[in-house]
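With one protein chain withheld, the remaining protein chains of the complex are depicted in position.
Chain naming follows the written order as A and B, and within any one chain the residues start at number 1.
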Amino acid sequence: MLNRLNKYLGGKKMGYILNEEQNSLVDMVEKFMTNEVKPHVAEFDITGEFPKELYKKAFELGLHCIDIPEEFGGGGVDYLTAAAIYEEIGKVDAGFATGLCATSLALKPVLIAGTPEQKKLFSDIIIPGAFGAFCLTEPDAGSDAGSIRTTAVRDGDEYIINGGKCFITNGGVSDVYVVFASTDKSKGLKGLTAFIVERSRAGITVGKEENKMGIRLSNTSEVIFEDVRIPVTNLLGKEGDGFKIAMKTLDLSRPFVGVIAVGIAQRAIDESIKYSKERITFGKPIAKFQAIQFMLADMDIETEAARQMVVHAIQLILANKPYSREAAIAKCLAGDVAVKVALDAIQILGGYGYSRDYPVEKLLRDAKIFQIFEGTNQIQRVIIAGQLLK
Amino acid sequence: MNILEDYKNLWVYIEVVDGKAKSVGLELLNPGRRLATINNEKLIAVVIGNDVYDIAKIAIAYGADEVILVEGLEYKEYSTDGYANVLEKLVAKYKPSTLLIGATNNGRDVAPRLSCRIKTGLTADCTGIDIDEESGNVAWTRPAFGGNLMATILCPNTRPQIGTVRPGVFKKIEPDFTREAKISREKIHTPKEEIRTKLIECIKETSGELVNLEEAKIIVSGGRGLGKAENFSLIREFAEVLGASVGSSRAAVDAGWISHINQVGQTGKTVQPKIYIACGISGAVQHLAGMNSSDIIIAINKDEDAPIFNVANYGIVGNLFEVLPVLIEEFKKIKNDK
Partner (left out) sequence: MNILVCVKQVPDTTEIKIDPITNTLIRAGVPSIVNPFDAYALDLAVRIKETNGGLITVLSMGPEQAKAALKECLSVGADKAILVSDRAFGGSDTLATSYILSTTIKAIENKTEKFDLILCGKQAIDGDTGQVGPEIAEHLGYAQVTYAEDITVDGKIVRVTRENDDRHEIIETQIPAVITVIKTAYEPKYATIRSKMAANRVQIPTMTSGDLDIDLERAGLKGSPTKVKKTFTPQLKKSGIIIKGETGSESALKLISLLSDARLI
């Protein structure tokens, strides 16, 4: 009986203060993820095969376009509810959440700098059920966006794009890319420009797919552009706006990336609680030992703190206030917390935690990337220090 | 206008299927007898069908003081319209004070149709029937809220008082086939145009296993603890050795591991076997509502806090995948020794 009571209370967490309707959306996603996706995650993590059918089901629910405004056919879900939704998805699989969230990442430059026609163009590709990809990173340009070598050369009423992008989430499965290329090398960062590039354009090759440590249910690939011609109408904003657009996009995405990491941490806690109630050592469940209780409490403190930084950053965004520092804190803290809490979960599960037959070692493998992509946690600290020392 | 005093005698509807009386109707003659005696009334069985005279005689053997028999080709198969019409006409003519109907699918199909037509009270799925001392009305006791709550219901102002009762709640009395009693034939015809449903096809379970849970003496039941559909083979094997029927909790049915026809519980079947063996079943209230009246309950579950252990006569806290194979082997040996 007590188990059922706990299960119920667990469902009504107050991390996000949402109204009944928002909660019903989150509950719906939780149910979907638990019933339709969770049973298959381990299998896809082992094989690394792209779970096309699972994503298709997620598309049917509309999980790929919750951030697209309603007027363009998307869900138009508010940021707070969207964060709660991504956390639920992240709890079941961070890779799956990343795959869906990355489309939103590609959407953001279009929402920030695009014309209504461009927003419609992008939405019309995504909504029927497709992925988008944000293409900034190159082999020689990770944190250092100024070193981008991909070029975009104006030719009449077209641009010609040449270059190679790597570590692109959804690179191999997208129907539309948002590509950052240099229209003027001499201007460095100020020469970067953003473009919408449909997959259907000639000259696009998907290169190597990364065999990743974790988030294996998401696709991460090289994308190579060889004399890819796009109309001038695909230029987002103006030439030279690219860096600003990229930074604003990454700023805005940070809380959502962070919240997926919060999902990982929460899952680690949930698995640890479950195990510690069942595992009997020295005559009682290990949950009765303070050593374990204190570990669980610390895991919870850190996870809730990270979650609340996400919520706070979102509240600043919604209040139209500056949020770069808070978004960076949220992403950085969440990534660090996810790794630590996953490590703790493995420790609590002991030998079983180390085994691939139990779900927690995967959580550590999934968590690590959240200290690396979407701006390394070192870059986050640069941003935060930058704000402090202004 | 119903004048309550005009209504006398306790009726039990004897449902017929495949030309035989369903056990539940005969079971209800047991409490029927008790209540009829308290109220100084006659216990009358109602039999509807085609060529079912013999069933009337069986009803007498199981305790009926009288039988009302309605036969007709149109009643060979059950139909809501046909049977509701017969019962309505009989009730109007004879005015019984009480009518007991077995809570089978067909029983629960016709009872509310009838009670609504004659504007009287119906209490469904009763697990207990008594006479309310204060008022002399029948006190119907039944589970609600998935079995979490019991309610005692009265129908004080209208007649007849109607209740459906689950199979297996009461036991048949020892039959006396030498007993004789009056069998009245009533001629009630329902024209074809008035029977609006047609039985096109009847598909029986072909799995070969005994699915008549409600009449089973031993039941082996599987639940969520089995983990997957294939593991029901363990349950089936154990059931076969014991000559038992296979049951299931709702969780296993919802997971698609076994048919709803095997489900024991509040929204499944109520069973009353001598021995009920629950394997990997936690014992949610909804399940208990369906098997709590078993004589002996044996439970196997790895969770020592599982509520099933609150009702089990014998329980094993352990891994059913280790326990069951040993039980199966041992029972095979015992069977071979006999």
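Just so we're on the same page, a residue touches a chain if its C-beta (ideal position, glycine included) is under 8 Å from a C-beta of that chain, and two chains touch if they have at least 3 such contacts.
Everything numeric here is computed off the predicted structure, so don't read it as measured data.
Touching the missing chain, out of B:D132, B:E186 or B:E237, is residue B:D132. Within the set A:S24, A:T115, A:S143 or A:S355, the residue that contacts the chain not displayed is A:S24.
Check B:T37, B:N157, B:S184 or B:S233 against the missing chain and you find that the one touching it is B:N157. By the touch criterion stated above, the residues of chain A touching the omitted chain are 1, 4-5, 8, 20-21, 24-25, 28, 31-32, 60-63, 65-66, 70, 74-77. Interface residues of chain B facing the missing partner chain: 17, 80-81, 104-106, 108-109, 111-113, 115-117, 119-125, 132, 139, 142-158, 196-205, 211-212, 214, 253-254, 260-261, 266-267, 275, 284-286, 288-289, 292, 296-298, 304, 309-319, 321-324, 326-327, 330-331, 334.
What we mean here is this: only the chains that are shown with their structure count from here on.
Work out the mean CA point of chain A and of chain B, and you get 55 Å between them.
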